[in-house]
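One protein chain is absent from this view; the other protein chains keep their places.
Every chain is named by a letter (A, B and C) in the order it is written, and numbering of its residues begins at 1.
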Amino acid sequence: MFNEIISEHFMNPRNVGKMSNPDFVIEIGNPICGDTVHMFLQVDSNSIKDVSYLSYGCSTSIATASILSEVVKGKTFNEIASYQKSDVIKWLGELEPAQNHCVDIGYNILSECAKPKQRKLTENNFLVEDGGALT
Amino acid sequence: MFNEIISEHFMNPRNVGKMSNPDFVIEIGNPICGDTVHMFLQVDSNSIKDVSYLSYGCSTSIATASILSEVVKGKTFNEIASYQKSDVIKWLGELEPAQNHCVDIGYNILSECAKPKQRKLTENNFLVEDGGALT
Amino acid sequence: MSPDIYLDNNATTPLHEDVYRKMRYSLKYQYGNPSSNYEIGINAKKSIQYARNNLAEFLNAEPEQITFTSGATESNSTAIIGYCLKNKSKNHIITSSIEHPAIMEACKYLQVSHGFDVSYLPVNKDGIVQINHLASLITPKTSLVTVMMVNNEIGSIQPIKKIGALCKALDIYFHCDAVQGAGKLPIDVKELNVNSLSLSAHKIYGPKGVGCLYIEDKNQLYPLLHGGAQEMGFRSGTENVTGIIGFGQAVECLMDHWINDIQHITFLRNKFIGQLNQHLTDWSINGGNTVPSTLSLCIHGIRGEALAYALSQMGVFVSIASACSSSSSKLSHVLKALGKSQEEIRSTIRVSFGRQNTIQEIEKAINILVTTTSKLRSFSPMMVN
Partner (left out) sequence: MSPDIYLDNNATTPLHEDVYRKMRYSLKYQYGNPSSNYEIGINAKKSIQYARNNLAEFLNAEPEQITFTSGATESNSTAIIGYCLKNKSKNHIITSSIEHPAIMEACKYLQVSHGFDVSYLPVNKDGIVQINHLASLITPKTSLVTVMMVNNEIGSIQPIKKIGALCKALDIYFHCDAVQGAGKLPIDVKELNVNSLSLSAHKIYGPKGVGCLYIEDKNQLYPLLHGGAQEMGFRSGTENVTGIIGFGQAVECLMDHWINDIQHITFLRNKFIGQLNQHLTDWSINGGNTVPSTLSLCIHGIRGEALAYALSQMGVFVSIASACSSSSSKLSHVLKALGKSQEEIRSTIRVSFGRQNTIQEIEKAINILVTTTSKLRSFSPMMVN
């Protein structure tokens, strides 16, 4: 049901955890299924030096955060900006239809990492309750 | 599907065969299923000395002829006349619903043997063809 | 327990040794529910997929067109009732007069309970429907035609390809009960132009209680069993995993050696008939243009029921065309449709050969048949007088 890449990253997610003083934070949420990724970045002028994240979601979305964290770590913003959705598809490997929206989660992480703006997490920082909207 | 009595008599029918000079013949037929028994009797003034028969029919009806031939052989006409349908039921043992009409075949043999009248077989002596009537 | 000589392979067949081995293993170890997302569940699901691929290859269909069922009876009811109730604007069904009850009764249900009209195609003296007859029965109200591939009682082969072409030309749904055709004739659903087609595993050395329904386009039919959306949503119910594995293996074996099996069976049949010719008089074969595995024998002067019972007591197992019964409604509708008399029908036994039968068995069976027939005829008023 899960391909090898997803399965391996899910069981051994890289770079997990909170960061005490991140330069930037990224908040990704899927308003329908409620998957949430909080990513923390340390950057210098043109690249991401270090990355960590918290992830609430299904196996594939946790694996996606892990895979993307490895991709962006140590890369320049230009490099990150040059990736396409097709690259995300390649990194995640073959997915079942129900898992396909993780490509969007991955691509959203990528886009945000290319131009990080947000400094702090918002107050209510994960998705809850019926309707599945960010609260 | 068949009880022991029926099965044993069917596989080893007693008294089978034609008789060269019978004193009486008995013709039993079931107009619906076409079972036919031709029974041949040698008699003295008050009893059946010898018996034989030909039988065309299903297993139970062949066994029935055999069982009845043993019953009537050596018996007086009075004895034979004293038997009831319930005796036939006892002799044949437990039957499946589809075999029940063999009780009638047996009882018919018994009734005819009690007062044999017919000297010779009729011309067309078995049941054939659609409709199942004696031809 | 195991019979001496089993010659009733049209009724059911013993398991192929490979099928038995796979099923035994599966029963013990592959108990996962195919809907589960962990190893033993996924394993069960893959096994089903493997079997589905085998079936698809066997019929020249796509795997998605194969639905596993509990047998051909369910397959037939699904196709006939599922199509007709979903397409009620037409309410006329045509079937043949020699179908298996699994077709007849589904049609009758639609007739009695849902107001459909049913026409029955006659057959010629060989037991074969005529394409012109079919054409003449078709009306603008004709919704579905269903004709079997091979008859189970006499083995006659029906002109399925011609019927398929006609129905396709007239845009009429065509279902085929191919239970007795599998392993005996090549089956190519595309070439035959059938819209659906039924098989039963236990007729081809697989297990009882499993079958399949090929359906060209499932949107045309209602499902018959409703629930958890197994079988790609069309046939609900936890899958008979072990049975399906057995079915898939049976078909795999068939694809390997059905040609050899047929040669072997043809040899047995020829031997059987040759010996009968030599040693017995007053008998005939019912039907014509038949598959070699089926031999419907009319043995004059004695009852099929009595003969079959005597044979079974001697360890030879065959079946009959009429139960011991005083009711003529119990007489084979197939032989009636061939124009056989009551007496002929009552004198008929069916011998059906299987791949496991040996030449030694056939020789022994013939001996027993000849002896038993002679014994029963020796006191039959039809033969003695």
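Following the convention adopted for this analysis, a residue touches a chain if its C-beta (ideal position, glycine included) is under 8 Å from a C-beta of that chain, and two chains touch if they have at least 3 such contacts.
Since we're looking at a predicted model, the values are computed, not measured.
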Interface partners of the hidden chain - shown chains only, full complex considered: A, C
Given C:Leu59, C:Leu224 or C:Ile302, the one touching the chain that is not displayed: C:Leu224
Interface with the unshown chain - residue positions in subunit A: 2, 7, 10-11, 13, 16-18, 30, 32-34, 36-38, 53-60, 62, 98-99, 101, 121, 125-132
Residues of subunit C (touch criterion as defined above) contacting the omitted chain: 1-3, 6, 8, 11-15, 20, 23-24, 27-33, 35-41, 43, 69-74, 76-77, 81, 85-86, 100-106, 108-109, 113, 200, 202, 207-210, 222-229, 236-243, 308-309, 312, 317, 319-320
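Assume only the chains that are shown with their structure count from here on.
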Centre distance in Å when subunit B and subunit C are each reduced to the mean of their C-alpha atoms: 40
Subunit A-subunit B separation of Cα centroids, rounded to whole Å: 94
Two or more partner chains touched - positions in subunit C: none
Residue numbers of subunit A (touch at least two other chains): none
